[in-house]
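One structure is given below, represented as structure tokens, and several questions about it will come after.
Every protein chain except one is present and positioned as in the full complex.
When the chains are written out, they are named A, B and C in that same order, and each has its own residue count from 1.
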Amino acid sequence: MIFRVYVNFKKGILDPEAEAIKQTITSMGYKPITNIVKGKFFDIEVDTNQDYFSQIEKISKDLLSNPVIENFKIIKK
Amino acid sequence: MIFRVYVNFKKGILDPEAEAIKQTITSMGYKPITNIVKGKFFDIEVDTNQDYFSQIEKISKDLLSNPVIENFKIIKK
Amino acid sequence: MAGKKDISIIIFPGSNCDRDLMVAINKCMGVMPKLVWHKTYHIKKTDMIFLPGGFSFGDYLRAGTIATKSPATKEIIRLSKKGVPIIGICNGFQILTECKLLDGALIKNFGQLFKCKETFLKVVNNKNKFLKNLNLNSILNFPIAHSQGNFHIDESGLKKLEDNNQIVFKYSSKLGKVDEFNNPNGSVKNIAGIINKEKNVLGLMPHPERAVEKNTSKDGIDFFKSIREII
Partner (left out) sequence: MKKEVITSQLIKNHGLSDEEFSLIIKILNRKPNLLELGIFSVMWSEHCSYKSTKKWLKTLPTKGERVICGPGENAGIIDIGNNDAIVFKMESHNHPSFIEPYQGAATGVGGIMRDVFTMGARPIANLNSLRFGDPSNPKTKNLLRGVVKGIGDYGNCVGIPTVGGECFFNKSYNKNILVNAMCVGLVNKKKIFYSIAKGIGNPIIYVGSKTGRDGIHGATMASAEFDTNSSNQRPQVQVGDPFIEKLLLESCLELMKNDSIIAIQDMGAAGLTSSSFEMASKGNCGVKLFLDKVPCREKNMIPYEIMLSETQERMLMIIKPDRKKQTFDIFKKWGLDAVEIGKITDTGQMELFFNNKQVACLPIKPLADSAPEYDRPSLKRKKKSPKIKIKLYPNPKESLIKILSSPNHSSKEWIYRQFDSSVMCDTIHSSEESDAAVIRIHNTNKAIGITCDCNPIFCKSDPKLGAEISVAESWRNLIASGANPIAITDNLNFGNPEKKEVMYEIKEAIKGIKNACTKLNYPVVSGNVSLYNETNSNSILPTPVIGGVGLIEKISYVKSLKMKKGAKVFVIGKTSGHLELSIFYQINNLMHGSPPKINFKNEIKNGNFLKKLIRQTKIIIGCHDVSEGGICLAISELCIRSKMGVEIKIPEKYNNPVKWLFGEDQSRYIVIVDDEKQLKKIAKKDNIIVEEIGEVKGNSLNFKNLFQISLDEIIKMNSSWFYNYLKK
């Protein structure tokens, strides 16, 4: 079973990297691009028959993201 | 229209960060976790009526990923 | 070296070793280099180009990537084809791999952390104009300061580098031992510096410009003196 955890900055938090990427793309001539949001994902492979969702949730909260500035979202792949 | 571009390391390239996360998780006692793959994603908002897929493909190849070490995948959100 | 030569240092927003490099070049090569802003669309005739260390464009995305989109980088690619010697140090090396003038890629250090320390480099190949004045197997003491200096290349790429004598520097011990204990960042085969097939583009992670003063190692002087001979 594979869980995918998405982590990205909360809305309103400055993401200087996304800003720099957007500027670069614009300067490369891709005019219609209006916004870029950046994030990370983790594919976590779990070898168990149990439902492991709540554990993944805990890992996401404690380790993979910082709740002060980031949100996460888990999907089962 | 939003395109999502996923970028991750090619197989066979050791990702020290994913490795470290895996070790930490294991040491925290989450035994069934067998593997972790880490990647990035970019949500690119495009304001156009045209099909912009091929441009996004070009951006992904030229900028968002480095073909020597990374793969990418595009989906329309 | 005959007459006044023209050496250029390209400055990207976020470059931060440009001054150090300028001082070192001036001191060891006897030429005050020209500083070229990254927005330069046309670089006139120049005898040698340096890409300095630092964090061009904040190292955002991947170190060196965004700099490949600057007009000056397009000029560097054009001039490299004409045989102009080009040297990239640290971030400069990362830019050169990102714009494909050099093979491989520089990924995050094995230990994940930024690392600043003294390292020793072994000259493993001097069959090129840059290093022909340095002895084979001689050891140079330069510091490193980077978080993405882990040189990666696939098997076949590595073989090509080896076959073409493109690997020039390897991390070693003070006495020249090349092994995992003397590999500061996880680079394949301890590779610290390579050149292109045509042997006019050189990239290295350690900082020779930080090894030319009284208070540091002085091995950088040998390095710059050696490359002075080629122009």
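Following the convention adopted for this analysis, a contact is a pair of C-beta atoms (placed from the backbone, for glycine too) under 8 Å apart; a residue touches a chain by one contact, two chains touch by 3 or more.
This structure is a prediction, so every number in the text was calculated from the model and none was measured.
Novice: Which of the visible chains would the unseen chain be in contact with across the whole complex?
Specialist: A, B, C
Novice: Where does chain A touch the missing chain, residue by residue?
Specialist: 9-10, 12-16, 19-20, 23, 66-69
Novice: Spell out, residue by residue, where the missing chain touches chain B.
Specialist: 23-24, 27
Novice: On chain C, where is the contact patch with the chain that was removed from view?
Specialist: Listed in rising order, the touching residues are 13-14, 16-17, 19-20, 23-24, 37, 53-55, 57-60, 113-117, 143, 145, 147, 207, 209-210, 212-216.
Simple rule for what comes next: only the chains that are shown with their structure count from here on.
Novice: Cα centroid separation between chain A and chain B, in whole Å?
Specialist: Each chain's C-alpha centroid was found; their separation is 10 Å.
Novice: Would you kindly tell me how far, in whole Å, the mean C-alpha position of chain C lies from that of chain A?
Specialist: 34
Novice: Using CA atom averages as chain centres, what separation in Å is found between chain B and chain C?
Specialist: Whole-Å distance between the two chain centres: 29.
Novice: For chain B, what residues touch not just one other chain but two or more?
Specialist: Answer for chain B, listing residues that touch two or more other chains: 63-64.
Novice: Could you pull out the residues of chain C that touch at least 2 other chains?
Specialist: Each of 61, 66, 69 in chain C touches at least two other chains.
Novice: State the interface residues of chain B toward chain C in the complex, per the touch definition above.
Specialist: 12-13, 16-17, 20, 63-64, 66, 68-69
Novice: Mind pulling up the chain A residues that touch chain B in the complex?
Specialist: 6, 18, 21, 24-25, 28, 30, 32-48, 50, 52, 55, 59, 63-64
Novice: For the complex, which residues does chain C have touching chain B?
Specialist: 61-62, 65-66, 69, 97-98, 103-105, 107-112, 150, 152-154, 186
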